[in-house]
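All protein chains but one are shown in place.
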Amino acid sequence: MSKISRRDLLQYIGAGGVGAVGGVLYGESVQRNVELLIPQVVPPDDYSPGVASWYNTVCNQCSAGCGISVRIREGKAKKIEGNPVHPVSQGRTCARGQAGLNALYNPDRIRTPLQNAGQRGSGSFEEISWGDALATVGSRLGRLKIENNASRVRLLTGRVRGRLDELFAQFMGLLGSDHYQQYDFTYPSALMAANKTSYGTDVLPYYDIKNATFVLSFGADYLGTWISPVHHSLAYGHLRHGQEGRRGKTVQIEPRMSLTGASADEWIPARPGTEGLLALGIAHALVSDGRYQGSDRDEWSTALAAFSPARVSAETEVSDDKISQLAREFGASAASLAIAGGAAAAGTNAVASVVAVNALNHIAGNLGKPGGVIFNSEQAFSSAAASRPAGHQGVLDLTEAMEAGDVEVLLVHDANPVYALPENVRFQQALQNVPLIVALSSFPDETTEMADLILPTNTYLESWGDDVPDPGVGFPVASISQPVVAPLYDTLSAGDIVLSLARQIGGELPIRMRWGTMEEFIRDRWREEYNKRESAGEAQEFEAFWQASLEAGVWGQPGADSGGNSVPSTSSTIASIANPVSMFAGGESDYPLVLHPYLTATFLDGRGANLPWLQELPDPMTSVVYGSWAELNPATAAEMGIKDGDVLEISSPTGTVRVPALTFPAIRPDVVAMPIGQGHKGYGRYAGDRGANPIHVVANQIDTQSGELAWAATRVKIKRTGEKLQIIKTDGVTRTLGRQILAPKNDHG
Amino acid sequence: MFDHGQPSYAEVNKDVLATMLETGPKYWILLGTTMGVAGICFFMPWFYQLIVGVGAAGMNRNAVWGTYLSNFIFWIGLSHSGTLLSAVLHITNSPWRKAIYRSAEAMTLFSLMTAALFVMVHVGRVWFVHWSFPIPNQMGLWPNFRSPLMFDVMAITTYLTASSIFIYMGSVPDFAAVRDASTGLRRRLYTIFSFGWRGTAREWHTLGWAYTFFAVFVVPLAVSVHSIVSWDFALSIVPGLHHTIFAPYFVCGAIYSGTAGIVTVMYCLRKFLHFEKYIGQVHLDSLGKLLIALSLIWSYINILELFSSWYGGTSFELEALKFRLIGFYAPLYWEMILFCAFVPLLMLSKKIRWSWNKMLVISILINIGMLTERFIIVATSQPRKFLPDAFGFYFPSWIEISITIGSFAIFATLFLIFIKWVPSISIYEVKETLKPLRRDA
Amino acid sequence: MSTFVEKLRSYRKPGYYDEFDYHWTMTIDLDRCTGCEACVVACQAENNLPIVGEERFAQSREIKWIRIERYWEGEYPNVKMGFIPMLCQQCDDAPCETACPVYATYHNQDGLNTQIYNRCIGTRTCAVYCPYEVRYFNWFTYTWDEPLEQQLNPDVSVREKGVMEKCTFCIQRIRIAKDNAKDDDERRVRDGEVVPACVQSCPTEAMVFGNSKDPGSKVSKMMKNPRGYKVLEELNTSPSIVYLTKAHS
Partner (left out) sequence: MSISVLDALRPAKKPALLTLVLVIGLFVGAWVHGKYLSDRSPVQPIDFSHTIHTTDNEIPCQHCHIYADTTPVAGVPSVSKCIGCHKSLPDVREGPEILKLAAYWENREPIPWIKVHDVPDFVHFTHKRHIKAGLECQECHGSVETMDRVTRVVTIRMSWCVDCHTEKEVENGRDCWTCHK
């Protein structure tokens, strides 16, 4: 090789050097970022990194009171599942229950106490400290108490049971105000009132779907939204294939097919508002066929004489044959069960309709036997079980009082009446007459937005509490709700807020409400219950009982007498048989269609709309996500020239909403159905401002017997606006096109 | 053979080399334009897509394949006639091949490259695309040799390699001609390119032998490549794709579109590089006849495909067929039938077959039809498979449309660069066709 | 020659295994399924499925490893609705497995159809080949609004853009169950010890999960039900999910 010159050598060295530096830089650039190992300062006793632990508590996504287990890893909640030992949920959950984690980790949660910083309802708030916030409310309440004006303080909550309800009641009582109301759109007022009429007691009986062989449901969407869907679903599974060689049958009577209707063997679209009449028609057929053998047989014949199948058939648009077939099956089934709910219990005839269904159960002899209607004995933890009415009447009274200027301080906890009341109740306008509105809430919503002061509450996964499921499960049961994670933000549980307010107000309140925290209060109450049951209640033993209950999340006495067979007197049932026909707001000529708002399994009365998993969950019947729609029978739509996505203007006598149309094969041609749940204004980013809220256009009609809002008794007219809106749905073609999808290939055809 | 009288050997050299050695401003403007379009329409949207994800395109959960894949098949198809035609005609000793085969082969090469680019654009994580090659790696993993995509990788890389060698080998004597006609750096480069070609009898003999060997080798390869591309589809069980006819269908379609592509390229070469002397009516006429034959085969296979769908009688195939014939994309389907089955029949008339302008239009129409065909294959079948509830719909996004346009610019750019580096007509083979008349005269 | 044929036959066997170790199988009773979609949310929670947003839904780019399909029958008033939960069928002759050029999906010794996210290059061929359309592609890298990311399951990888994903029968739960079984004197996983999130949540107990190689397991018994069938059986994909068709009283 020739000699390398000095100059060349330098060039080679330079190239090599540049290369080496480049190599090092490359190595540096592809190196992973430094990760840290953060040890604990002091590890908690039950801490194991990378291993999950489970804590049991109670679901608060609806009022069913399911026990849940929450999977925790490294202090964070990862997954909600049913608590296997809890008699209501038995290890199962529904979609809403699963989505509870979205509530806990919701990015829109209120993180500190807030004070209104602009005009009321403008939505501009500024942060204040807990001390200031509690002092403001406490001093105001204290002053009213001293002035003996405490009745000008009102407390409105969502459906609250257990010790929290007791604490609220005690607080208001000590304050000197008896105006503590609950409001829950889903509260079954009509059912309660009808049961009072039929059985003399306004409790929810246990509907034993599990052991029934024939379930006749009048509008009750028991698998999706009604009372205790998870428990009913478990029972439904058992009814279908729980027992060898027996498959229970279900029939659903409703104008628009619900989730339950889709699973039923028969779906019967009776004319809206005539469900009770149909029940009486079936009862008539049962009695006239001689299937009823009670001593008061003749009286029943007389009472039902007016409801001959011919007449009922004409009014309900259900054929004679169908009525007698239903009567036959209902009477002949080993264990038949009739239940009423949903739209059938939301007309102006709500109570009369439910009473008619109760009569049907009575005639078929379904009371107090397995597979029928079972009455719970006096509950364990009786004080906690006392159910405070959460119906419409209370909130109407409140509105009236506010309009009259009788309310000086309104405390709202976990209720959203601005959203969940018809617009012509004028609740939002009445709020303007209240000098101080205090909202106890975890999330911003339409009602919270109207508040002067927001006290942010823990979610149920961060709070102490307890609950007795309503209806019971046939034996004494109580569940404990415990915080499964530490509070994420500077928030307090509602119970702790009340206790702090009591201390703030002073006087006898802190003496009578002596507990430092909600946890202490719950423990104290449970100790009392324990002592009541175990005569020699040593502290050591209670501690063991308490730990065991906490671990299990539930306490129960499955062996205890359920009292299921004790049937209350039903003598008044006959007397209460009336002609149950619903009166609709709006004349048929001006308003040709009946509005059928329905609760959805995802949002219920709209409370689930801020949870992204539920927004992204396709509607079970239509697969629509993110938005609302109005369902029309294809024939009706074709007649009016309406196509999917045409924006409709739906007008009732009291209001108008705009919503895109969607044809739906399983709805009566004279009905337009709308899901409840969307149409929020200010319920966080996921609820957004999408869709429309059908409750707003419902006329404020009242069922006279129960005071319940007759939300299914409004007629509407629809008009095309000419606009188009894309309805986002996940379904493609919803016909099988003869493919082997739902059943094996049929060799014969 | 020659429309404007036979040129002399020197004229051939001069005419062809002039296209390489003399570059006017028009060329630079054209090159700048195509590069600009490629950059703006292809690479910018692609980089955007790399950053946000393939979601930038219009595909969705029901239609996970889209325009990128249909363009991939289109470009693979376009690659087909070049090398294949050249090889077949070489073996069958058709003299009219000699003036056109170089650019036809270049077309093959560049459309293969464009097609490979579409693979890159198509996949979700292009930064890991090397995992589909069987190369040693720190994970100790092999690719999956059962996968039709793996067959594809193999087939296309082999085809690309073979085609490159084929075109290069055929160009060596011409590189030597360039070398001899130039000085300086260019001379140096072409010295390297021409491997020291001196034109001895032995060299000619070896070249001839090797060239023929490769011609024979490339033919089955080309047939296999598009068969394998068709298996990407046919090996699925998707209604409308799971057809045994697919391999011949794709091969035929590929040659068809490629031949039409050659006509387009011929027109451009003749027009812009002034090759009127060398590319004449005989080429046009022969290509026209070939196109008619291919069009008839293509139509026949199409009819067969419809027939077997209908005759199979399953709900899946019938539904797919129905959607294709009268669904949303039916206008495109009928456009394809018009352009690929009926328009070519016009060439039965000699008047049309002999007109450069009319043939240009027809050739472009055929390729539009073929582009549509590929789009229809992708867009009408796999969004609508077995479960009606999961039926979906595909419509390309502007990014996909832009990248499609950009791909033509990339092809044009590569071709423009090619004509300045390689004699776009084979000098020595054209000379072979000259009758040694002049020398006598 | 005969050895060659034998070799060829063994090659034809699903997943090359002479025998599966476990054969995880699911039965879904359509007569119990009410379409409530608890399973859909349970899956989303367990497997870190992204919240894709309204716009992505409008582009049908949602990711739901299990979805409920709806099929109407008849016309008003004699109209019926059929729900069918659709998730990866874990086919023993899976069309998707042959498609992947990089082996990101293959059959494992438990009869499961795997999906290795970090191996996937995103050709999406598997999704085209899948007749059940249960493979979902990450068109984007999805993020969670703070603090929703605190819910993410640390046992499951969060997928990035360009990657295919699908139901795994909750492999992380199977692994934990096997892990526990191994600790416990290297015993086998017991029936009912492991269930995927969807099965666990199902309020009507329509879904049953277990090892079909164990003749005593609940799932083996359910599979013998005369109502049993496999969706699109004619395609011969040998799914590991047996559906029980609706019955009539």
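For clarity, chains are labelled A, B and C in written order, and residue numbers in each chain start from 1.
Keep this in mind: a residue touches a chain if its C-beta (ideal position, glycine included) is under 8 Å from a C-beta of that chain, and two chains touch if they have at least 3 such contacts.
Bear in mind that the values here come from a model prediction, so they are computed numbers and not experimental data.
The chain not shown here is in contact, across the full complex, with A, B, C.
Interface note for the absent chain: among C:C126, C:I171 or C:V219, the touching residue is C:I171. Within the whole complex, the absent chain has one touching residue among C:K7, C:K182 or C:K224, and that is C:K182.
Only one of the listed residues, C:I66, C:C91, C:I121 or C:V156, touches the absent chain: C:V156. Note that of A:P39, A:G641 or A:G722, the residue touching the chain absent from this view is A:P39.
Screening B:F195, B:W209 or B:F328 against the full complex identifies B:F195 as the residue touching the chain left out. In the full complex, subunit C touches the hidden chain at residues 21, 106, 108-109, 112, 114, 116-119, 155-158, 168, 171-172, 175, 179, 182-183. Although one chain is not displayed, subunit B still touches it through residues 137-141, 176, 179, 183, 187-189, 191-192, 194-198. Against the chain not shown here, subunit A presents residues 8, 11-12, 15-28, 31-32, 34-43, 48-51.
Note that only the chains that are shown with their structure count from here on.
Setting subunit B aside while every other chain stays in place, the touching chains still form one piece. Centroid distances built from C-alpha atoms place A farthest away from subunit B. Of all the chains shown, the one with its CA centroid nearest the global CA centroid is C.
Put simply, the C-alpha centre of subunit A and that of subunit C have 31 angstrom between them. Work out the mean CA point of subunit B and of subunit C, and you get 42 Å between them. Averaging C-alpha coordinates per chain places the centre of subunit A 63 Å away from that of subunit B. Among all residues of subunit B, those that touch two or more other chains are 62, 386-390, 392. In subunit A, the residues that reach two or more other chains under the touch definition are 731, 734-736, 739, 741. For subunit A in complex with subunit C, the touching residues are 50, 73-74, 76-82, 91-95, 97-99, 101-102, 104-107, 223-224, 229-230, 233-234, 236-237, 240-241, 247-249, 257, 259-260, 262-263, 265, 267, 269, 488, 601-602, 612-618, 620-621, 623, 625-627, 633-635, 665-669, 685, 688, 690, 726, 728, 730-731, 734-736, 739-745.
By the touch criterion given at the top, residues 62, 315-316, 319, 384, 386-392 of subunit B touch subunit A in their complex. Interface residues of subunit C facing subunit A in the complex, by the touch rule stated above, are 29-38, 40-42, 44-46, 51-52, 54, 57-58, 60, 62, 64, 67-73, 75-77, 79-84, 145-148, 150-154, 197, 200-206, 229, 231-234, 245-249.
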